[in-house]
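Note that this complex is displayed minus one protein chain, with the remaining chains in position.
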Amino acid sequence: MKLLPLRLPTWFLLLLPAIIILLSVVLIPLVLSLYSSFTPYKLTRPETLYKWIGEYNYVKIAGDANFWWAFGRTVFLLTIALNLEMLLGLGIALLVNKVTWGQRWLRTIMMFPMMFSPILVGFQFKFIFNDNVGLVNNALQSLGITDQALPWLVDGKLAMFSIIFAEVWMSTSVFAILILAGLFAIPRDPLEAAKVDGCTPWQSFRHITLPFLMPFIYIALAIRSLDVARAYDIVKIMTNGGPARRTELLWTMIGRTGYVDAKMGLANAMGYASIILAVFFTVYFFRKLSASRSSLGFDN
Amino acid sequence: MKRTVLLATMAMCLPFGSAVAGDFDNVTLDAKLIGGQQYEALYARIAEWEADTGAKVNVISKKNHFELDKEFKSDIAAGSLGWCVGSNHSSFASQYPSLYTDMTPFLTEEFIGEYVDSNIAASMIGDKLVMLPRAQFDVSAMYYQKDLYENEDNQQRFKEKYGYDLMPPDTWEQVSDQAMFFADPPNFYGTQFAGKDEAIVGRFYELVISEGGQLFNEDWSPAFNSEAGVRALDWFVKMYESGAVPKGTTSYLWDELGAGFASGTVALNLDWPGWAGYFNDPESSKVAGNVGVVVQPQGSAGIRTGWSGHHGFSVTESCENKEAAASLVAFLTNEESQMLESSAGPLPTRKAVWTHVVEQAGTDAYRSEVLTAFQSAAEHAFPAPKTPYWIEATNVIYPELQAAILGDKTSAEALETASEAVDEIMLENGVY
Partner (left out) sequence: MDINQQHRLKSYCLKAGHLILLFIAMSIICLPGLWIVLNSFRPTVEIMAKPPVWIPNSLSLDHYRAMFGAVGEGGVPVGRYFMNSLIISLTSTVISMLVAISGGYAFARYRFRGKSVIFVTFMLTRAVPGVALSLPLFIVFARVGIIDTHFGLILAYVAMNVPFSIWLIDGFFRQVPKELGEAAEIDGCTRWQAFWKVEFPVAKAGIASAAIFAFLTSWNEYALASQLTRSVYSKTMPVGLLDFTSEFTINWGGMCALAVLMIIPALVLTFIVQKHLISGLTFGGIKG
């Protein structure tokens, strides 16, 4: 009865729901925003969406020192935060893995920060790092460590530190949980053999445990690099890029340009720069992931 | 009683003349209102208006001010303007010149005359009355800790050092003297200021005016890169460098300032009327019972600061039933509504209600002091510059102000850069 001999392959049918949803929710809006980045689109004047100005916005961004500072700062923040999260996550996972009692509780506690909405984390650390009545300065002063009110959210270095601290606090759990999963999967035999051969704990960690954990670490890095922009909520609440642009990141810049200044065309052009950044990090970690998998002989 | 007056005034301009109950039967108005504790009490009255007119109000959005602003802009962008009534603010209103309609055709001159004239003036864009003010008027006066000024030791030492009597400040120079005199960081600070976003630009703006300068010229080109501008910015720099303000002040917004003064660690605090009750409530404040308020100080030009703003309600241009919407807005800002709102502390924007709240305060010494101070503060009030690019301009100005305050740049350099950036905004938008 079929008039058309066309029959879609099964794999395509199976992927179809995902494709449709991603097309409609991500790709169509992205095309729209790509187009608008070539216009002087201003939210409060919708007619500006139909005025083509070519690469004007991009040229403007390219010549804007503030933008490049924000770009560099974002890369800096990502590099520091992701590495710190990885190291701390590894440390916590190793600690928890050694515990023989109450692991169920420890693992739940370990994931505690994952229950916090990023926006809540922002408010939380804004108050904790407040220089006058904040928790940290109060503690330092009560303990007699300092008699100064450290300007956590103002001093350039301290502010970056505070933001990174908040971000690391929120996201280390993801690393810890994935690395812990990796530790559970390590086969016992090579470790026992190493012990018999007289390897120090460090040697067996370095040459057996760590290579085995690498895929897990790269998965965590890839996951995190996919949604690092969640840090936007935190930074927006804590410093909103200030003071004097000392903590300005791409995302805060985009948010302000797009919504407060209503210059959506320009903001979308910046948005593409940040997308390229995220794409770079993601692709990089995916490659690392498959490399570390194939070195372990896991790929298929 | 007042409502009947309102309805009568409405009747004069309604096409069919009668404003009896059931006038707007089957009309449904979609509204976007500002949410938040101090704003909600008024909305309970909406039911009364519904009963009177037979119309129905559907609150389709309730958010805080900044979120609402974002939403309005998104609505304009997406063309989703099917709603009728929106909360508005005088400092934000000029950003959406095409969104809201002129309300004068729906109101009598007499009715409009019942509002405080300067509030009505601040509610206009050009000759369009785009909003009616509710009893949420904001201008800042100077709060201070009384016992610091009553302390004889302080009085004596201050006189020795500065050569004049220690009194609550009447000029910004005195504020700076006294702030430095009282400061004992990190335990105690002389004063503090909002240090980011529109807030610091607003504070800078009023100080520029009080120094005899202007933020913008007639054609909206930047005018703050002037001697008055440098003097104004230098005041902030001096406060910061001398340690008279908390080191974190450039990260503060209103809530941190309020919490700071309430914690009893700040001597002088230029702040909004909404805090008056909070500061004197032992539940929330350690300085309760020790709070004094005086009118805001003047600058070297003999002009008092007075950056002000007020909340109100507007009717959209695209609203299908503007009469009904205007009637709701008039109702929410009429005398009874303002009585209700101002009874909780906020300042009214109607002449009769002002008289009423001052009478009401009567024997309550603190409340009278607050109202007297803010009543004279209101006399010196002036609104934010009415350009659609005000908020956008503040976003390029404030990082430069911060840079000067933190010592990254000199005041002159910072204002130079900011001025260039504002100039670029105006040029790009074809203002001149």
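All chains are identified by letter, namely A and B, in their written order; residue positions are counted from 1 within each chain.
The rule we apply is simple: a contact is a pair of C-beta atoms (placed from the backbone, for glycine too) under 8 Å apart; a residue touches a chain by one contact, two chains touch by 3 or more.
Predicted model only: the values in this text are computed from it and were never measured.
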item: Options A:Leu32, A:Ala193 or A:Leu210, residue touching the unrepresented chain; value: A:Leu32
item: Residue, one of B:Ser285, B:Gln298, B:Gln338 or B:Thr394, that touches the chain absent here; value: B:Ser285
item: Residues in chain A touching the chain absent from view; value: 9-12, 14-15, 17-18, 21-22, 24-30, 32-33, 36, 43, 91-92, 95-96, 98-99, 104, 106-120, 123-125, 127-128, 132-133, 135, 138-139, 142, 169, 172-173, 177-178, 180-182, 184-185, 215-216, 219, 222-223, 225-227, 229-230, 232-233, 251, 254-255, 258-259, 264, 267-268, 271-272, 274-275, 278-279, 282-283, 286, 293, 296, 298, 300
item: Hidden partner interface residues of chain B, rising order; value: 32, 34-41, 43-44, 59-65, 67, 70-71, 74-75, 77-80, 89, 187, 254-255, 258-259, 262-265, 272, 274-275, 278, 282-286
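We adopt the following convention: only the chains that are shown with their structure count from here on.
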item: Chain centre separation (chain A, chain B; CA means) in Å; value: 38
item: Touch list for chain B against partner chain A, complex; value: 69-70, 73-74, 76-77, 79, 95-96, 98-99, 185-186, 189, 195-197, 246-251, 256, 259-260, 263, 265, 388, 391-392, 395, 398-400, 402-403, 405-406, 408
item: Residues on chain A engaged by chain B in the complex (per definition of touch); value: 43-46, 130-133, 137, 141, 147-155, 159, 239-240, 242-245, 248, 256, 259-264
